[in-house]
Structures are given as C-alpha cells and as structure tokens.
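Shown next, in structure tokens, is the structure this report addresses.
As you look at this complex, bear in mind that one protein chain is not there, while each of the others sits in place.
Up next, subunit A:
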C-alpha cells in the first residue's frame, strides 16, 4: 500500500464520524522506484491531506517532508522529488491501519489492506437521497 492510497482511505465503521487518517502500524516497509511524474504530483497536491502524508511518511521512516506545504513549493524539483518518494515509492508491505476513533485494526498483508467490516460494524442502510438515491428509489427512503 502506497501512501497516496493511505491518504484516500478512511475507516467507515458504523458510528465513526471522520475515520481519517488511519494510523499506521509498521512491520515491514518496501521501497519501489517509480518514474518521476511532476504533472501527476501537481494535479494531486490540492486533493491531499498534507499533514496525514507527512505523519504517515515519518511513521514509515521517511522524515524529509516539510511540516507544511503550499502550491508554490511545487515549483521546486527538490520538493517534488521528496513528495514523489513519500507518496508513491514507500509501500507498507506488512502492518496494520488503525481507525483513529475506535482503535479497530485493519491488517495489511503482502501490501494489501483488508478493510472488510464485521457484520456489526457495517453502517445501516439508513441512507439519504443524496448519498444513494438509486437504493432509495428501489427500496423506499429509509431514515
């Protein structure tokens, strides 16, 4: 699991309000080289939670990212190289992701997070029309 994926994942256990960022427990980190693509990084930057990336990278043993970043820094190749390495080249191979609100652990084995919920953790179908209008159309609105 790369840290970009980590930055996009949240815990959606029933009752959890935010569930982001998942805390990382590290057993094994791998580094795999990826072609440097500045445009990809620049496009992605506004979508990222920077602090979550900085903390995740530090947990994985990479402490080169600045605590704060703004879009002007995307002009610096030195910054982009570090950003690239943290976001795309560090892999959590073995370990766990921990829900920040409930402490529930989601195991990561062979680089694959298992985010499956137990039956009693699944949020109710109590959906609203905005989130799942199709289901509501079929089954009637559930409040």
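Note that in this section a residue touches a chain if its C-beta (ideal position, glycine included) is under 8 Å from a C-beta of that chain, and two chains touch if they have at least 3 such contacts; residues count from 1.
Keep in mind that, in the parts below, contacts and distances are computed from a predicted model.
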item: Listed names "Anaphase-promoting complex subunit Apc11", "Ubiquitin thioesterase", "Methyltransferase small domain-containing protein" or "Ribosomal protein/NADH dehydrogenase domain-containing protein", matching UniProt entry of the absent chain; value: "Methyltransferase small domain-containing protein"
item: Among A:9, A:26, A:73 or A:98, residue touching the chain not depicted; value: A:9
item: Touching residues (missing chain, whole complex) on subunit A; value: 1-2, 4-5, 7-12, 19-20, 32, 35, 37, 39-40, 43-44, 47, 49, 110-117, 131-135, 137-138
